[in-house]
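Would you mind keeping the following structure in view while I ask a few things?
One protein chain is absent from this view; the other protein chains keep their places.
Chains here go by letter, A, B and C, matching the order in which they are written, and residues are numbered from 1 within each.
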């Protein structure tokens, strides 16, 4: 009896191990790329802390690819998106990128949404000579490391210094602010680096940053820090962060009686901000972004997105869509799935019409595109400035 | 704002934050009290409660209070189902296995809801006016008061249930010694099930109130509050109902003061550091009795 | 040569054979770079789970802060290799030493706590370590440390793993290990048998932390970047899952647990939407059918077909 039980246990364990071994072997091979398709790896934050940004970016990308496929593909070839989950974590992003490149044999990688995750896959892609398009990783070091351009990395958004500069000038010149407080998301590279640039530029222009504070992703309650920031009595508050927290920050700031302008960056660009904060609270706030939804040239994208997903796009979706457009254009010009040729074509992107405007690639693999500053006014967004690329 | 009034404002902020922790901690502590399980899925039950409330308001067009009740009932039942399916079969297994199961349930609820309701945050419709009340120069939000009041009422109610009702006595008996309780004719499984139901309903109440107050819910919203509530429960002495309340408030106040006077980046670190310090001097929490093993 | 030496030699040969096969398959291109990376991660996770097992499984001290020690090893080693251009081995040793030192400092006061209280205290300490790292700009703060040289190779992780397993195996089969196990079984009786319980708890904690630090060093040099978000309490849970799944107090169990969890997650990578849901269900079901873990308290060698691997325990059943 005892022996039988033992035997069963051993058998069960061996079976389990073999089963897993089978899975291992099964997944080891990967499919060979069929000749009539172009495989694109979509490495995004499907789960984890920033899953909502990863998913939104993916939706935009998917829309661009679907449109291209509906129009007959590229030179008769359809584009297939192969999804992988980076779990909002750098090491998992590297893992997923390795899978897409080595198992799925993709020609191009798109994503992930956040800087840290993109940085983790740069070397893997570079070693395999597969280009990456990072739709919304805004840190300069994504494309330029120690003064050297990363040959296989491109992006479809503008970089932090650009935006920080724009908002510092706006605060100083348009809002006539002499003093400011900065409130950043210390779990985000994007937010921290924007906060730093803003401070440098604002102080260089003669302003003064009185207080710098930080919060963490997924925080719910900001009142304690906001109360502290209020004691500084500054003319403006700069919150370079993503919409989920921004909505709550604006709402709570107004609740505790902060009436001064609150300004931010493209992370604010989501209809949810108004839902969370409420349109009254959102008055007297300004942010920079890539386009105004009033702009006629952006309308086709917004309509198409609305039709496909039954919701308005946010900035992540727009940048994902732009990344898709860049990709399609590059594959078209490269005339095939060869990664080297696609890389070259991406670098030569010029005057391409994307969802949010016209875009050209500069020598550092950063797009040259317009920026706009929008004001939230009674639930509407009004364009207050348009900054064309220099 | 001078130092004194800044301090008072931060205390108000802390108490309001702390009552949210306390509300979740109450359920945590009840479940722990009865089967000594750190139910890591509790924070996710709270998240489910928020979503049930959300759909009750937006899809079924209910008012806030009916939605709160519906959410508490539905989530309470969910808690009982989870207990029945995932924990009950492991009643005699090592405690750590049940803990791992709880982590599994937590993952399942998080990623399941990520799949079904998408990771995009949802916003609660306005169900209250969010006017800040200004009392003697300090701003208090109506909802803050509401959350605090509801937490207080629930704590008193729970203490009453546990101390004076039949089911409460059964709970204490099961908590003290499950087997002896069963010999005395108590249906321990039913008592445990009810405890999970009540605990989960409390979490749901917390979820809906927080959803209304902060106005945004998402599938991962339960992780941090769940952890903080656990810290609060341990701080007060896990298994003790007033301890959970006190622990929650203390934790909230610590966080507000650290954010307000030191730096918000060290807020969580400070909260944990204080927990550890308290444990070093009072190894069973503030309200816990030190029981030495009999040799 | 005595039986124990012979046994060790046999394990060593077995290890070398496995190494030879896997390495051959890798070099021969039979294993693609995705599985190559995941095999490296499996080895690192084995170091993590085995070292956590020493604390949780053998000594019975419920620690939930293992990822914190990994983080310390990770950051100390990358500072040395990246900023001071030291070789990997120096980074590994320094990372392990730093984690061990911290483990000892933390262990001394906290290991007086019992059960769940110790669990939450160690969880808190792990989080404190992560938050502190997040606020140090020298190591990149929340954004992470970039530009790390890619030094971790399969031979490195495999042999480090082998050393770890040998270390822990020999440790638990000595009087020091037995002292730790006695503490798990009955702390009061252990004290009455002349065992300095505090010393051995701290010793187990320190050794566990040291190996977590070494694993951290290896982990860091797999990727170009590391950031604090890889070391949250969720990561600690993950290692705990490996240990419990394999079986507390079983070294073979730790190996199996780390293998199953990592391989399952990698194998499910093609279905990103369902990966975590399936993982969660698998976890619940496994606990259902084997609440004591795959191996319980016993090693593989306790089962008849594998008993030839261990001849020291002559009369075992």
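Methods note: a contact is a pair of C-beta atoms (placed from the backbone, for glycine too) under 8 Å apart; a residue touches a chain by one contact, two chains touch by 3 or more.
One rule holds for everything that comes next: contacts and distances are computed from a predicted model.
Q: What does the UniProt entry say the missing chain is called, choosing from "Branched-chain amino acid transport system ATP-binding protein", "Succinate dehydrogenase hydrophobic membrane anchor subunit", "Ion-translocating oxidoreductase complex subunit B" or "Heme exporter protein B"?
A: Spelling it out: the chain absent from the display is recorded in UniProt as "Branched-chain amino acid transport system ATP-binding protein".
Q: Please work out which displayed chains the absent chain touches and list them by label.
A: Spelled out, the missing chain touches these shown chains: B, C.
Q: Give me the subunit C residues in contact with the hidden chain, please.
A: So the residues of subunit C touching the unseen chain are 2, 4-5, 8, 166-167, 170-171, 174-179, 181-182, 185-186, 188-197, 203, 297, 313, 315-317.
Q: Would you write out the residues of subunit B that touch the absent chain, in ascending order?
A: On the subunit B side, contact with the omitted chain comes from 295.
Rule of thumb we're sticking to: only the chains that are shown with their structure count from here on.
Q: For subunit B and subunit C, what is the smallest step count along a path of chains that touch one another?
A: The fewest touching-chain steps linking subunit B to subunit C number 1.
Q: CA centre of subunit A versus CA centre of subunit B: separation in Å?
A: 34
Q: Once you find the CA centre of subunit A and the CA centre of subunit C, what distance in Å lies between them?
A: Each chain's C-alpha centroid was found; their separation is 34 Å.
Q: Considering subunit A alone, which of its residues make contact with at least two other chains?
A: Counting only residues that touch two or more other chains, subunit A contributes 47, 49, 186.
Q: Using the touch definition from the top, which residues of subunit B touch two or more other chains?
A: Residues 111, 114, 223, 265, 268 of subunit B each touch two or more of the other chains.
Q: List the residues on subunit C that touch subunit B in their complex, please.
A: 56, 62, 109-110, 112-114, 116-117, 119-121, 123-125, 127-128, 131-132, 134-135, 188, 233-234, 237, 240-241, 244-245, 248, 273-274, 276-277, 279-281, 283-284, 287-288, 291-293
Q: Name, in rising order, each residue of subunit B that touches subunit C in their complex.
A: For this pair, the touching residues of subunit B are 32, 36, 38, 40, 86, 89-90, 93-94, 96-101, 103-108, 110-112, 114-115, 223, 227, 230-231, 234, 238, 265-266, 268-269, 272-273, 275-276, 279-280, 283-285, 293, 295.
Q: Could you pull out which subunit A residues touch subunit B in their complex?
A: These residues of subunit A touch subunit B: 47-49, 51-52, 55-56, 186, 213-216, 218-221, 223-225, 227-228, 230-231, 244, 247-248, 251, 255-257, 272, 275-278.
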